[in-house]
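Have a look at the structure below before the remarks.
Of the protein chains in this complex, all but one are displayed in their positions.
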């Protein structure tokens, strides 16, 4: 679904990480780990097509891509429902209703509240609901577990398992103690270019 | 050092959490836990004096207070060193040199880099260094472990132990799996006012 | 497209693109231009001394304006250069954006301060000249106004380039702005021209009208050529320094520095 | 997907974005009035600062109203685009796979609806305040109707370039005001020609040509600028 060969990204004329190679197939999870500042976020943004790799080949064959990063892409001035409705209209998807998704991620009580008033964990859940709205085949998750409580962490794992079961694929960057359980997991330990 | 009796904070005329009571002494750690959205951040901001409690008594007798919240209070346009130097001048403290603090939190390599270019974990470490600059007796930490890698989590625990050993006190809000090990810990499970 | 991959697996059709890509190799550029720069500086100095001698000493004083007309030898070549450098910068900006060639980005961006400097010289010399001839330092004449707007656009490009940290990103953003400016400059030029004739008949005509005496013309032409060599020399000198700065940790720079020092 | 299906999905995305931006701008009903009041306040500063002579005011009216329009545009431009950049929504747009040019165009359109259209609608009142003679009022409105979309279009390029900078506001004005010079000149020339009973259609023609050119070029440049700012 997504394959990378010799991906290099330079900032200030220095590679951020060692050249990256992988081949991700349907139903597989690529778990990117590494210390703070080793370039996980940068790599995911390169894979997402936001950053342009300095050299190397990126080959994408997915029906849709969805991304949850450090900046969640939630409009503070819209309510949770409005945020999801907009994304649905914008992407032109039409699966489960927004209300159902909201209850799935446990935000029913604050669904009509403006996003600026959400707590950190509630915001994260809202971003997870948007992930489901997109109905994308490839998920790019940058530290999906941060700011979530125990129940929220389990929620991410459930959603992830369901997505992979249905033939999706996922690149997940994390440094936390928690790691998702999935048979088709490839560990990718990212090494900072500066360290090498 | 800090005692609260029947602290209530209302938003839209509804209490955010059940009335809060505690009495924190020197060398003690108050561990505030609870689900996403139960009001941990709100409580800490009340304790910090940023929000005004609707009713109840707050009694503070600490030499200085320091706070690390969701918004880290780091200037994006200053480098890590400049950020710390400013805080030192502003607070008028004069302990360990900024360079030493930076190496303690593992940011030596990026010390001269502008804060906007730091990774999420590096930013958090920078905020931890600022905590040390303040030389405050009372620490208010809102999810200090989020975005940190394994080494970073251990770093927080080391700093915390040292602070409490030296007679400081700390209120720490977290929902993560990790909890600091300290003899004088009081568990405070926060219950959302809406849930009750 | 990336420089390295282009070199290895794409057959070259066009001689121009080939030249551009050859220029794109930093060590080649560094060594190639290194041979020219001293000559450029030398020619510039010789021509300037000669031109100023003819202009300031040999040429007779103007029967209308007296000695003050000699500002012409600074003002007019600078004015020409301010426009020419913009054109050259815009062309390089286009190449840099389309082919993502770092050296051309650098060249475009080092052109901007030189062009801005010439624009400031034009404005300053023109104002000083305006005082004796028009009785005022500044009027909102068409040519003056469009030169001022040109300065603003140069400053915008320089400001944007310096405001963004990452050098490649900064260069690409500023190159895009230079291109947008290139589309707009002629429009600005003509609109300002009309604006002035429309609102009030300007009583001042820049060219005193009649043809110019050859003894006054020659120094002007010499100075015009001299400023072009100055541009070339200054541009390449700055670009080489910039290239060394950016590649300071690359092998070829270490070699260059070793050669220099030992 | 067939070509038609793609087009339908693109136009749906386009209008979803425009609807959202307008919803955001008018989140609170009072905010509907902000652009209008800003313009009124700025224009009313001039009689205060220059003195109330009716001839003088009429003489400078087209210029003042147009300059106020430029300022209102620049101030609102930054607000409308920046938030999508800062909260990560722009990244989501890039990932959606919809062409960035389309997204830029949608944002430009909603910017004009929010910040440009109110200026056009308000201009009769402003012209009245400034004693602009009645004949030239229609021309004033026309120049604003044709000209303010150009301001949004050109402005969007500047915003795209400065969006990643914290203190982008001043730099933005520095970048776009020089580019606005021709519009300012042509539009005020048209109004002045009309109040002197001179022919003015050629100016309107020029403005229209400018509008057509900028509609076809500016969204591409804005999209390229946004792409650079994101990297």
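When the chains are written out, they are named A, B, C and D in that same order, and each has its own residue count from 1.
Keep this in mind: contacts are C-beta pairs under 8 Å (C-beta built on N, C-alpha and C of every residue); 3 or more make two chains touch, one makes a residue touch a chain.
Remember, it's a predicted structure, so these values are computed and weren't measured experimentally.
Enquirer: Tell me which residue among A:76, A:135 or A:157 touches the hidden chain in the full complex.
Expert: A:76
Enquirer: Could you tell which one of D:37, D:128 or D:212 touches the chain left off the display?
Expert: Within the whole complex, the residue contacting the unshown chain is D:37.
Enquirer: Which one, C:33, C:82, C:111 or C:196, makes contact with the chain that was left out?
Expert: C:196
Enquirer: Give me the subunit C residues in contact with the hidden chain, please.
Expert: On the side of subunit C, residues 136-141, 145, 148, 152, 155, 158-159, 162-163, 192, 195-196, 199-200 touch the unshown chain.
Enquirer: For review purposes, identify every residue of subunit D that touches the missing chain, sorted by number.
Expert: Touch with the absent chain occurs at residues 25, 31, 34-35, 37-38, 41-42, 45-46, 48-51, 56, 59-60, 62-64, 66-67, 70-71, 75-76, 78-79, 83, 166-167, 169-171, 173-174, 177-178, 181, 184-185, 188, 192.
Enquirer: Counting contacts across the full complex, list the positions on subunit B that touch the omitted chain.
Expert: Here the touching residues of subunit B are 45, 48-52, 64-67, 69-78, 82, 86-87, 89-92, 130, 134.
Rule of thumb we're sticking to: only the chains that are shown with their structure count from here on.
Enquirer: So the centre of each chain is just the mean of its C-alpha atoms; given that, what is the distance between subunit B and subunit D in Å?
Expert: Averaging C-alpha atoms per chain gives centres 45 Å apart.
Enquirer: Take the average of all CA coordinates in subunit A, do the same for subunit C, and state the distance between these two points in whole angstrom.
Expert: So the centre of subunit A lies 47 Å away from the centre of subunit C.
Enquirer: Using the touch rule from the top of the page, what residues of subunit B touch 2 or more other chains?
Expert: Residue numbers touching two or more other chains: none in subunit B.
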